[in-house]
Structures are given as structure tokens and as C-alpha cells.
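Report on the structure given below.
The complex is shown incomplete by one protein chain, all other protein chains being positioned as in the whole.
Order of writing sets the labels: A and B. Residues in every chain begin at 1.
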Amino acid sequence: MTMPKLSMTKDSRETLLYGILGIIAFLFVWQLACMYTNFGKIFPTPLVSIRAFFLAFVQPIGRYTLLSHIAISLRRVLVGYALSSVAGVIIGLLMGYSKMAYAIIYPIFCIIRPIPGIAWIPLAILWIGIGESTIYFIIFMGGFSQMVMNTMDGAQNLDTELVGVAKVLGAQENQIFSKIVLPSTIPYIFTGLQTSLSTSWMAVLAAEMITAREGAGWLILAGMQTGRIENNVIGMISIGAVGLVLASLLRNLERRLCRWSVRSR
Amino acid sequence: MKARTKYTLISIISLILFILLWEFLSQTGIVSARKLPAPSKLFDTFIYKLSNKNPDGGTLGEHIATSMKEALLGFFFGIAIGVPLGICMAWFKKFDMFFRPLFDLIKPIPPVGWVPIMITFFGIGIMSKVSVIFIASFIPATINAYSGIKQTKDVHMWVAQTFGAKNRQVLFTVAIPSAAPMIFTGARVALNGSWVSLVAAELIASIKGLGYMIQTARLVGRIDVVFVGVLVIGVFGAIMMSTLSYLEKKFVKGGRR
Partner (left out) sequence: MVREKSINQETPMVRLENLSKTFHVDEGDVRVLDSINLDIKKNEFLVLFGAGQCGKTTLLKMIAGLESSKSGSISIEGKPLKGFDPKVGMVYQTTALFPWLTVMGNVEFGPKVRGVSKAERRKKAQYYIDLVGLNGFENHFPSMLSGGMCQRVGIARAYCNDPQIILMDEPFGHLDAQTRYMMEEEVEKIWAKEKRTVIFVTNNIEEALYLADRIIILSECPASIQKEYTIDLQRPRNMVSSEFLRLREEISTLVELREGV
């Protein structure tokens, strides 16, 4: 199973070859489908899509160019995500660390936990109206319960022996929290941050499709409504790309902060 | 034991107080009932919606049935294709090399992003939802099956091979069983994703289902119906997830790694 080092170059060459083959096959099928089936009546060919993609950098779609749409979505995600992460970590630590807080908060938390962030959209609109804060709220609800659950899990899995060790070494109660509870919870927090990021990304799309007039979500939906499917494709590709970049940034951060943890290796 | 009873009691009291406070705020008008209908009102609405088609053209049961049908159909298709694909990608190198770039291209796109395209293709009916949910569950199913197989301990494989097992036998007798916990993890993520995307898809464009129900109720300003719908979405999501956890406990021996 394990190949000697020499074959590595051959391996990677093959990987590249097959990868390119796969992509070409995909584009080929797409092109053929556009040319010879009904698919082509509604769907642009790969060439048209690629052209539209580059054009979108300079030509506005709706009110903004592609980059601005993405920037708008990105800002919304980051605001909502930051809020939900901070709140989620605080509540999660509280519930994980204090049995009393857990007993009080958890049953109430259980009511909202299984509700997907996206399901809050109609309520948010009725409560706050249509605007930026509505979108923040929806993204917040999307990530919040995941952050709480993961952080709480981490704090509850705290190794009590290590708390004892720290106390014997002279640590005070507040130091136990900052020097033991917090660091041992960080890997769990990162797990939460990863899942919450993809949920937030999804929530912003849905929210923009329903309530906004700009942003990547709107771009995708508007593509459908105006019959310009290439905008739709552009929106999806850019959303995917940005999501990918964000996730790998986060993974790098985790690698740096949790060098000690087995998971991050 | 004593402490546990104490905390259970506190939990119950906390929940009751929460509901009473909610009822109080709404009944006294401190928070307008148009923003926050009282729990008692929500209960009435729930009963009402069980048999009444107003304001969205369907009883609660019908909406639930539609949503469940769409979600589960998409979920099963996603698992049925995603798991074998993941296994094949992990086991056969060429397969992996061929599909990997394509898969990596699709993977980061949030399922909701597919809604408009699917509607363009399949119209506003059930097919568009099922296909969005298919994508939502297909991706995590593939990823987890893939890493489950990849993580099969080499030692297990050697043991099997020294006993003279053929490649295919090793796959079926060693790799797949030891990947089962990961496959179930994938299923859990997939089910969760299915439910979320279903709600999104129904909110954006549909003619039936829980998402549609809350969206319509929102448009006519029936916040009580929205509330009931949102709570029902939560409850059914939780029910499906715990059913899956139950199945997992029953079928996966040896526990999760």
C-alpha cells in the first residue's frame, strides 16, 4: 500500500492527469448537453459562463459589480458570525462550567437549538423588518446553537484531574478558568467555528435571496428571475470560492493556535 | 443522586418560569402580541392549524407530510449515491483522481445556492426540493464515507491480507465495517443539512410544506402561525435526528472512534 518516495512524482503526475481529464469530461458533457438537449435552452454553455464571470468583474449586475456583491455578503457573514461566535462561546462556557447555569439555561436553549437559522427568516422580518440587522440576526441564529453545543461539550469534557493539578500548584479560581478551562476548550471551539462558518455562509445566501437587493445570494436568485442563468452560475462559483478561502483561513488559524492538539495535525 | 434531583428540579422550574414570563409579557401587552404571541395562543393556533387550511392552503399535517417526504427522499438518494461514491473514491485510486477535482468544485457551494438553478430546471414542485436536498446530503455522505475508509487502520488490513483475503474481501469485511461509524456521522450531518436546505428551499419558492407555511403566514401577518411553524420545524428536525442516533446505536457495534 505504501509506495516508496520515488513513485511520488509519477503519482502526482497521474493525479494531475486524471484530474484534468475529469474536469474536461465535465465541461464536455456540459457543452454537449447545451448543444443537443433542452438543457441548452435554459442553461448557458461553459464558454458563455466563463465569459460572463470575467465580465462581471467590471460590469455591474443589478446595482453592483460581482466583487462588491461578494464584499457585501462577506461583511454580513463576518458580522453575524462574529456575534454568534462570541455569544455562543460565552453561553457554552457558562453552561459547561457551571452545573447551575446548565440546569437553568439548557431546557430553554433546547427549544431553539433544533430550529435551523434559516427558519427564523420570517420571524426576523416580522420582528425587525427588512434590513441589515435582520440578516445579521438570521446568520447569528444559524451559528449560535452550534457554537454553544461545541463549546459546552468542550467545557464538560474538561479533565478534572488537571484542575486539581493546577490548584495544587497554587492556581486561584479565576486562573483555573483562564488557564485550564479555556485552553482545553479551544479545540472544541474551533470545531464549532468550522461548522458554524459553513452554516453562516448558507444562512446569508438564504437571507439574501429572500430579503435583500444585493449580495451573492441575491445575485443567484436574480439570475433565475431574470432568466440570466449565467449570473446564477457566477454567483455559485464565487460563493463556493470565498467559502473555501474562509474555511482554509480558519483551519490555518487553528493549526497555529492548537499546535498541541492531535486533531489539528 | 441528591444533587441530580436538585438540578432536575431547577431545570423544570426554569422552563416553567420561562413560559410563564413569556405568557405574562404577551398577555399584559408589555410586548405586543403581534410580535410575541402568548404560549396559550400558540397552543390554540396549533390545534386550529391541525384541521384548518387558513391562511396558507394546507393543514399542518399536510405541510409536515410534504416537508418530510421531500427531505427524506433527498436524504436517501444522497446517502445511496454519496456513500458508495465515497467508498469507491477511497478504495480505487483512479476513481479518486478522476472525480476528486469535480467533487472539490461542488463541495464548497452551500446547498441553498442550488435552489434557483433547480427551480429553473424542475419548476417549483417537489423535484427541485428533492434535488437540492440530494446535494445537501450527498456531499457530507461522500466526504465521511471517504475518510472513514481512508482511516481504516492499516493493521486491520494487513491482518486480513495475511489471512489471504482478496482485495474485494478486505473492502467488504474490513474496510466498510470499520468505516461504519464515520458513515453514520456523515448521515447525521447529511440529515441536518437536508432539513436546513429543505426549509430554505421552501421559503424561497414552493407551494406547500412547512417553509412555505411560515413564509405565507409572514406575508399575511399571522405571526402565531409563523411561530407554530418554526417550532414544528424544530421539533421534527429533532425527531429525525434522534431517530438516526437511535439507529446508529443499534447498528454500529464497537462504538464511535
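A few comments on the model shown:
As a working rule, contacts are C-beta pairs under 8 Å (C-beta built on N, C-alpha and C of every residue); 3 or more make two chains touch, one makes a residue touch a chain.
Not measured: the values here are computed from a predicted model.
All shown chains touched by the missing chain in the whole complex, by label: A. Note that of A:L27, A:I111, A:A171 or A:L244, the residue touching the chain absent from this view is A:A171.
Only one of the listed residues, A:C34, A:I115, A:I180 or A:L193, touches the absent chain: A:I180.
Contact with the chain that does not appear here is found for just one residue of A:I128, A:L162 or A:A247, A:L162. Summarising the interface, chain A meets the missing chain with residues 161-162, 164-172, 175, 179-180, 183-184, 186, 258-262.
We take it that only the chains that are shown with their structure count from here on.
With centres defined as mean CA coordinates, chain B is found 17 Å away from chain A. Across the interface of their complex, chain B is touched by residues 1, 14-15, 17-23, 25-26, 42-43, 99-100, 102-108, 111-123, 125-127, 198-199, 201-202, 205-206, 209-210, 217, 220-221, 223-224, 229, 232-233, 235-237, 239-241, 243-244, 247 of chain A. Against chain A, in their complex, chain B makes its touches with residues 3, 7-8, 10-12, 14-15, 18, 35, 94, 97-102, 105-117, 119-121, 154, 157, 195-197, 199-200, 203-204, 211, 214-215, 217-218, 221, 223, 226-227, 229-231, 233-235, 237-238, 241.
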